[in-house]
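Note that one protein chain of the assembly has been removed; the remaining protein chains are unaltered in position.
Chain nomenclature is as follows: A, B and C, assigned in order of appearance, with residue numbering initiated at 1 for each chain independently.
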Amino acid sequence: MNILEVKDLDMSYKTIDGDVEAVKKVSFTVKEGESFGIVGESGCGKTSVAMSLLQLQADNGKITNGEIIFDGKNIVGLSESQLREVRWSGISIVFQGAMNSWNPVVKIGEQIREAMREHYPDKTKEENTKKIIELFDIVGLDSSIIDRFPHELSGGMKQRAVIALALSCDPKLIIADEPTTALDVVIQDQILKEIRKVQEVLGLSLIYISHDIAVIAEMTDNMAVMYAGSIVEMGKTDKVFSNPKHAYTKMLLESTPSIVGPKKKLRSLDGEPPSLINTDSYCSFSYRCPSPDDNCRNRNIEMELTKIDSEHYADKCCINCG
Amino acid sequence: MSNQKDIAKKIRREALKKNWRLFKRSKLGMIGLYIVIFFLFLSILQPILFITGVWNKGVYDPVVGYSEQFQEFLVVECPKEYPTEKYKKRSDCPGRTEVNIRTLFYSDAQVGETIIQNLQPAPPSSKHILGTDSLGRDVFSQIMEGSQVAFVLGLLSATLGVGISTILGTIAAFFGGKIDAYLMRQSDLILMLPTLPLLFIISAFAELQVWHLAVVLGTIGGLGGSVITIKSQALQVKVKPFVDSARITGGSRMNILFSHVLPNVAPLALLFMVFSVTGAIASESVLSFLGLLNIDMSWGLMIYLAQVEGFIFSGMKFWWLILPAGLSVTFLTGGFYLVGRGLDEVFNPRLRDR
Amino acid sequence: MYKYVFKRIYQLIIVFFLFLVTSYVLFDSIPGNAFQNLLLNPELPPEAYEQVIKLYGLDKPLTERVFLYIGNFFQGDFGYSYKHYPRTPIDLIAERLPRTLMLFAMVNIVAFYTGFLIGKILAWRRGSKSETWITVTSVFSYTIFYPWFALMMLWFFGYKLDWLPIGKFLYPEKWYDAPYDSDVIFVSMIKFTAVVSILQILVYIFTRNIESLNLRRNARFAGFMVLTIASLFYWNSGDLLIQKPYAMDIAYHMILPIFTVTVVAFAGTALLTRTTMMEVMKDDFILTARAKGLSQRRIRDRHAARNALLPVVTSFIFTIVTIIDGSVLTETIFSWPGMGQLILQAVLEEDIPVAMASFSFIGIFALIAHFIADISYAYLDPRIRIQSQG
Partner (left out) sequence: MWIFCIQKGEKLSNFRGSKTWRLILLFSVFAMVVVACGGDTAEEEVAEEAPETTAAPATTAAAAEEVAPSGPDGVYKMAIFSDPQSNNYWAYYDTESDVWTGYVMSGQVTSLYTLSIPNYQLVVNMAGELVETSVDNGDGTFTYNVPVRQGYTWSDGSPITAHDWQFTFDTVKGLSLGGNFLSAYPYLCEGDDGASKNCVVSIVASDDYTVSVTFNYDPGLSTWQYGTAQGPAFSKAYWESIATDKESLYAHDAINAPVASAFVYDKLEQGAFYTWKYDADTMWSGGTTTIYDGGGTSIDWDNGKAPAFSGEFGNTSGDSFSYDSGPFVGTVEYTLYSDQDAAYLAFQNGEVDFVLNPLGVKRNLFNQLATVPGVELVQNMPLGMRYFAHNTRLFPGSDKAFRNAVACVVDRDFIINSVLQGTVERMDGTISGALTAWAPPLTGTLADCQDLDTVGKWEKAISILQDAGWTADDWGEHPGNDTRAIPPTGIKGPNGEVPPEDMLIYAPGPGYDPLRNTFSLFIADYIRQLGFDVTARPTGFSVIVDIVFGAENCKNWNFYMLGWGVGIYPDSAVAFFHSRNDSCGGGFNTPGYNNPEFDAVADAFEAAKTVDEAIKLSNQMEAILFEDLPYLVLFNPPVLEVYRGDTVEYPFTDVLGGLTDACEGCPGVVKTKN
């Protein structure tokens, strides 16, 4: 069963230089208990997608088109109070940069309890505290942390606490938006394992967002590759990895070192992502396409996902290039 | 080389353009800017009117001008009880062309006679668009003069104050140690002195002209709290990588100070400057209002004169003596404040809405 | 650590010493002196002036007088007032201080609170039309020419509408048979206000751990009501029953000054709150709070405002320092004989002992306030608490 279904989502920001179309015609589905990955360069719209799901985009951002069907209900256009019910108890999120996710002047436990109070108003403080301790246990934190202030915790502890926070209201779907960015590698690994474990133990759905395709490979069942606001390739993670179709996916894969398998020459991603201001729906990757092939560099192909095989889709533009 | 300079120039121009665009987006900042420009226009207009001869100095001079406006007044005796046939309220007597016999002193006129009397303070007319004060001087011209005083005072003291605090603040941040400790204690000292009484003391000193006052206000402002703020900003700049790289590439301390640290403190200093203009104008007005300054003309003095002459409680009957000056002080300081707000949004991205 | 504290205190003493010297030299350099009027009265022989100058030692050179004064100062001898001989400056300050404290503590709290509320709303309504207009209004009420405005308020409410008294802090007729001096009443009022504030804060602190929002709200309300009723009983018992009508009279006279100053002073706090709130709202934890599904109000009050409080409280504390000297205009216009008027008079009359004592008082007060500012930082921002411990 699909816990989340995103259909033709368009989202744009108004800025001083014009409208930025951060998300363009994005569609994907996440099944219950499944983990779904979104990968792409910085600024490709990954985070915007995540924010759209919770409708937490900045004030100047607006969903212009599309549907987000969560748990059988379209949450686009819901009122603020209806949304508040969805948030955290339906979809919760682990933000990138855990250090900034905590209010520096409020104790950790209080910040978690605060969310629980909002969604379970009838619970007593003791019940809430008990639950927090359980969650801390799951993510590997000591219960004494409840009474600590955020700055008293290390980065890894904070991130674990953030995960505990995300779990506190029994969400059906967790969005993990680059949860390990600011952490050192060893901690990163621990956190990833933690997330994976939690997801499996609690049977949650997970959307994992990262620029690191290796992490995606490790963490997710299905994945989508985003470029300039659009999904350029999507499918079962192993299928995408074993048989990348889109030139951009290939480039991403080649830019990542692998410690297993044969040695390959690393390729850097040439060029920069295009500006997202006032773009049309035509191929935006063409000018970065490494292939000299005219067909590949043709800007006039309309972007649209095409089916490669079951559970594997890729964009028509720049397909089979490079 | 010259090419590089051009590029640098172009970048600067671009940055300026961008900042201007950002500023323009701030509604409040623009309102403030319009107000400031309006008063600037007023202060420039007055000398132009004098030079071109549109205004005669003898009549329109804000300080020694005198406009002769005599009028016949009917001597009446105000009744003790109201309403009467002629007067509804007691504020109706004496009317515009009447004079209450009880207030005549050097006159033998009887009730029913007419006497010729000076009309000062005269209400607005085509000749004096904001009327005249009780000494027959043109109020509009005074507002313009006051505007000049406000700009001279505000800008001079703000520039001086911010100049001092920027240099001292950067030095304190950059050299640290004993110099820092000394400067900080100096700021403490200035902050401990209560401002208004301090100004009373200073205003009691020798003849305090506008620019003296500007220097005094600027110095006090420049040595006080703003040094501390600028210092903390400079400290943040000091640890930025480009300062390190400048040091590694062998820039002298002075060079680094002036070409790297100072320019990065400048926006904050500019902001300070705009806000201290507000403070300087307000200080002058308050001192003038208390009758403690010896300057020829200013907005505060206009209100003070209206007050000591007893016009301030006449309701709105003599509004031209009270409102223009009072509103000018409020609006110009408010204008500068709004400009400061606008600049704040330009320089502080966290304040921008998008 | 000790070394730091020691160094800091040592510096403070030097600063204070310099402060005294600077102030004295400043006062002395004002043209003329306190006894100039003796010199200007043609009916008096010149000896009258010479005698008094000698009596107060004003004929001695400046340096000698400065060091004499500072020497006496640290022995607790502030001399006699020139103008109110033989009253001492301390005597005068003790008489004036309660009045200023009572009025301006109230004024500042009300203005600060109003400003903070409005600032919160402004920041939250960012970009709306009402925000623009409220901001413009705030800016102009912040920059309005205060003395003029205060006079107009006095005229409007005191004379035109005749709702509130015109200046003063009491109606003389009510006090003809008063068994107390007004200062006694002022001190009781200050005591009462302080105790009630502390109790109210205690109520807040004790209820903050109640989990249910409703219960917490009700508990606080109950606390508030209990305090209200208790204070009613308090004022209706024993000695205070006699004081009550006089306290009421003073409170009634406080309404107009408080209102006037609030209109002017709230804007400063409001604008500062707006700025800091807007900065804070860009922080990630606000996003987290929104994602958690918290209500807007709760995010605003609990997260944004709480973090924006720090600079606002700093400015509040610095405002308290300027209570005493900044009150000059208000006290003059509203005929409220407090410290501000004392300082103004002392400076204008060149009553150096009184002026010096008042200045030093303000200086010491400023030092204490900075100390309080440090403590409240620590309370409001746990990050600093840790640093100060370590």
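To be clear about the criterion, a contact is a pair of C-beta atoms (placed from the backbone, for glycine too) under 8 Å apart; a residue touches a chain by one contact, two chains touch by 3 or more.
Small disclaimer: the values here were computed from a predicted structure and weren't measured.
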The complex has one chain that is not drawn here; which of the drawn chains does it touch? B, C
Quick one: which of B:19, B:117 or B:186 touches the chain that's been left out? B:117
Of B:134, B:186 or B:219, the residue touching the omitted chain is B:134
Among C:9, C:25 or C:40, single out the residue that touches the unshown chain. C:40
In the complete assembly, which of B:66, B:258 or B:347 touches the absent chain? B:66
List the chain C residues touching the unshown chain? 30-32, 35-48, 51-52, 55, 82-87, 95-96, 99, 106, 109-110, 112-113, 116-117, 120, 151, 154-155, 158-159, 162, 166-170, 172-173, 175-179, 181-182, 192-193, 196-197, 200-201, 204, 213, 216-217, 220-221, 224-225, 227-228, 231-232, 235-236, 239, 241-242, 244-245, 248, 251, 297, 301, 305-306, 309, 331-337, 341, 345
What is the set of chain B residues that contact the non-displayed chain in the whole complex? 58, 63-64, 66, 68, 78, 80-82, 90-91, 93-94, 100, 102-103, 105-106, 117-118, 120, 134-136, 203-208, 288, 290-296, 301, 304-305, 307-314, 318
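Note that only the chains that are shown with their structure count from here on.
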Which chain's centre, taken as the mean of its Cα atoms, is farthest from the centre of chain C? A
Would you mind pulling out the distance in Å between where the CA atoms of chain A average out and where those of chain C do? 53
Distance between the centres, which are taken as Cα means, of chain C and chain B, whole angstrom: 26
Separation of mean Cα positions, chain B and chain A [Å, integer]: 54
Enumerate the residues of chain A that touch no fewer than two other chains. 59
For chain B, residue numbers touching 2 or more other chains are 353
Residues on chain B engaged by chain C in the complex (per definition of touch): 27-28, 31, 181, 185, 188-189, 191-198, 200-201, 204-206, 278, 282, 285-286, 289-290, 299-300, 303, 307, 312-313, 315, 322, 326, 329-331, 333-334, 337-338, 341, 344, 348, 350-351, 353
Residues of chain A touching chain C in their complex? 54, 56, 59, 80, 83-89, 92-93, 95, 97, 100-106, 113-115, 117-119, 121, 123-125, 128, 149, 151-152, 165, 169
So in the complex, which bits of chain C are touching chain B? 11, 14-16, 18-19, 22-23, 26-27, 29-31, 126-127, 132, 135-136, 139-140, 142-148, 151-152, 155, 159-160, 271, 275, 278-279, 282, 322, 324-326, 328-329, 343-344, 347-348, 355, 358-359, 362-363, 366-367
